[in-house]
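With one protein chain held back, the other chains of the complex are shown just where they sit.
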Amino acid sequence: MFRSMLKLQKKGLLRFTLLTLFFMNIVEAAGAVTAEEAMFTVNNTWMMVATFLVFIMHLGFATLESGLMRSKNTVNILFKNVAIVAIGLLTYAICGFNLMYPGDAWLLGKCFGFAGFGIEAPLGAAGLINYADGQYTYWTDFLFQGMFAATAATIVSGAVAERIKLHSFLIFSLLYVGLVYPIVGSWKWGGGWLDGIGFYDFAGSTLVHSVGGWAALAGVIVLGPRLGKYSSAGIKAIPGHNMPLATIGVFLLWLGWFGFNGGSVLSADPGKVSFVLVTTSLAAAAGIIGAMFTSDIVQKKPDLSMVLNGSLAGLVGITASADTVSVLSSIIIGGISGCLVVITVIFIDAKLKLDDPVGALSVHLVCGIWGTLAVGIFSQNPDHSVLIQLIGIIAYGLVSFVSAWVLFMGIKMILGIRVSAEEELRGLDIGEHAMEAYAGFQIFTND
Amino acid sequence: MFRSMLKLQKKGLLRFTLLTLFFMNIVEAAGAVTAEEAMFTVNNTWMMVATFLVFIMHLGFATLESGLMRSKNTVNILFKNVAIVAIGLLTYAICGFNLMYPGDAWLLGKCFGFAGFGIEAPLGAAGLINYADGQYTYWTDFLFQGMFAATAATIVSGAVAERIKLHSFLIFSLLYVGLVYPIVGSWKWGGGWLDGIGFYDFAGSTLVHSVGGWAALAGVIVLGPRLGKYSSAGIKAIPGHNMPLATIGVFLLWLGWFGFNGGSVLSADPGKVSFVLVTTSLAAAAGIIGAMFTSDIVQKKPDLSMVLNGSLAGLVGITASADTVSVLSSIIIGGISGCLVVITVIFIDAKLKLDDPVGALSVHLVCGIWGTLAVGIFSQNPDHSVLIQLIGIIAYGLVSFVSAWVLFMGIKMILGIRVSAEEELRGLDIGEHAMEAYAGFQIFTND
Partner (left out) sequence: MFRSMLKLQKKGLLRFTLLTLFFMNIVEAAGAVTAEEAMFTVNNTWMMVATFLVFIMHLGFATLESGLMRSKNTVNILFKNVAIVAIGLLTYAICGFNLMYPGDAWLLGKCFGFAGFGIEAPLGAAGLINYADGQYTYWTDFLFQGMFAATAATIVSGAVAERIKLHSFLIFSLLYVGLVYPIVGSWKWGGGWLDGIGFYDFAGSTLVHSVGGWAALAGVIVLGPRLGKYSSAGIKAIPGHNMPLATIGVFLLWLGWFGFNGGSVLSADPGKVSFVLVTTSLAAAAGIIGAMFTSDIVQKKPDLSMVLNGSLAGLVGITASADTVSVLSSIIIGGISGCLVVITVIFIDAKLKLDDPVGALSVHLVCGIWGTLAVGIFSQNPDHSVLIQLIGIIAYGLVSFVSAWVLFMGIKMILGIRVSAEEELRGLDIGEHAMEAYAGFQIFTND
């Protein structure tokens, strides 16, 4: 992607843009409009629309996760999803954006840089127009990237749900979204060392989904399973309490992915963006079909939550390569993702005995890795290689998992991380918030 | 509409576009941007936004239909709506798009054509820019039309719900969306025989809604009513289980209609698109008011589900004529649609004894026909005539109904089409999916 470095290094373009700006000022005085100005405006408008779509993914996560959990923990998961958006945006404004896109301000090789606290348009009022290769404004850039940032923590929230302490989770999110996500993100999208060696991740199979997924894995290990999940009596299935809510979540996430992938073109380039939308949609569709067949065969009856996760699996899988593979490859990548998600949900639960209430490990971590590898396998660009992709996967895996594990362990030692058994049985809604999600409804006590 | 023929026949424009492309390549080398390129980009951006809006209609249908049904069949209807999107997009990529827009490849008069399997941008990378009258790319075209295609099957899913076998329905959808919808669609939007005689259907009152509605009618007849619906004791009202869900559905469908009708202008033309949005919105509003008064009078108390269907009725009614009638006419068309939907829902249930759980026959078939006729009555274009509109309505009705009936009967003979009485009473969620929609909630057994 090479996002911010591009901005600084393309001196020629910058000069041209400055000239354009100068010219625009002249013709504006006469009331006229240039084609460059019109193109900048449509590019910026598209990026704002993409920002809205990524924003609505947070509602998608909130509804998907709460639908796949028990009703007694619904207020808690909704609360976390609302709080994460706020924490994500504010920390990104305070330091995240300038950690992720340090420009020239590298402090430690091309591994860590920081361009200072706060956000400010680079050249004042004029800078608003003159920013980012003439594609969109500084403010659009910040908001689009800020909406991405919060999704990494949201991925974690599903996996650790129904047993983590509210304040402990919020502090983890603050640190992971505010520091870890942008620092590792800078390695590729900020023009860091992985970008230098040719690692490719179009819209974040690794940078967003795996980075979230590795943290989810650390959280699941540190927390342990929900009470009663694995016992001598066997493995207890804990069904979600509201499938319409979960389905709303998946449709909204797919919708949001149009902005997540489509916006990652970083302009409204008609050919590129519309091609990305097609590969994205066909991968999601193939993920559904793949999960449907696999679930029908493995589980005898087609399971709605598997099919929902199949669509997300296809979307995560195509995210790294949406602009660089053929239409047919996108269907294959998505279809394999759909199969993978069903098999690994069962494997992680039954064999590894890792308790992930929403299947986030399969969707975001497994398919994030698969999608990143798929770049090396299916890309039409000969510069992409499986080996380099593997290096990136391992680097992100190590640093994300270790830092998340350290954060979770530190929080566990200082604040504690798990609610009491009594609170877990009664539900976190009463325990953490003194509220019920569905006041008035008769609900079976689900232990 | 004349969509794809226009593309091929407007040689002059094509030549101009090629010249533009040539010129664009020159100026692009110098880093400049042309007004044509900016306009192409905004047109394409608008069409992508319209595509997203049509996509979200699938969530609208999923929530509307599940809300208007009993909780025991909720997982099943959600599953179908998710699967249909996948089936619709993939079959449209495999053959649907090239059946609907065969270009010159007519094989049987102007009734049936086929431009080959798969999707591919016509001129390679350059073709991405040079496609479709300079309005939007090949990929945008495919995705916008593909999102339309799946809606036809979704309309059926509501009417046949609570009793049809899952696999039988999915096979029907595959064949109806993959073959019937695009072939009959080619008659008008592909430049076929009905387009030749001057039939007009702006965005699909007939081509989408009635085509879906006729198939719904065939399905309802082949399946018969739900158990206990019509008995010697009279007609049993079967209320929906979740009215907030149904309301979410209607708002999302209205939102989607901004893309369905607004995108059918096939460019971002400011005057045309914004006018279409106004007629669309006022028809929906008038449909609400029409249904509210009719329901208040006929049913004594204003019924929310009638008002929700009234809004959809207004939207279906205006779909054929949104760009060609006056503002006042749009209010009249929508208002009449709102009255029609209340009266025909009651008539179809009480007199015809056709069991349609969501009122799809009234909304999509009755108002689809009414909207198509309304073109002949209210259009400001003197070329439109009631007679030609009637010919189109009859042609689409015959072929859609008969082919849907043949498909349903064939599936019935080979696979069976209706779940067992035992499964129907217990609910399709357990029977077809071994899941509950609302695990933990106490729900009355509703037989």
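Going in written order, the chains are labelled A and B, and every chain counts its residues from 1.
By our rule, a contact is a pair of C-beta atoms (placed from the backbone, for glycine too) under 8 Å apart; a residue touches a chain by one contact, two chains touch by 3 or more.
Values in this document were obtained by computation on a predicted structure and should not be read as measured data.
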Contacting the left-out chain in the complete assembly, out of B:Ser264, B:Ser281, B:Ser321 or B:Gln389: B:Ser281
Hidden-chain contact residue, picked from the options A:Thr41, A:Gln299, A:Ser326 or A:Ser385: A:Thr41
Absent-chain contact - pick from B:Ile331, B:Val345 or B:Ala374: B:Ile331
Contacting the left-out chain in the complete assembly, out of B:Gly88, B:Gly113 or B:Gly262: B:Gly262
Interface with the unshown chain - residue positions in chain A: 31-35, 37-42, 44-45, 48-49, 51-52, 55-56, 58-59, 62-63, 66-67, 74-75, 78-79, 81-83, 85-87, 89-90, 93, 118-121, 125, 128-129, 136-140, 142-143, 146, 166, 242, 245, 248, 432-442
Chain B residues that touch the omitted chain in the full complex: 12-13, 16, 35-36, 38-39, 42-43, 45-46, 49, 53, 70-71, 239-244, 247-248, 250-252, 254-255, 258, 262, 268-271, 273-275, 277-278, 281-282, 284-286, 288-289, 292, 299-305, 307-308, 311, 327-328, 331, 438, 441-444, 446
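Quick note on the criterion: only the chains that are shown with their structure count from here on.
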Mean-CA-position distance for chain B and chain A (Å): 32
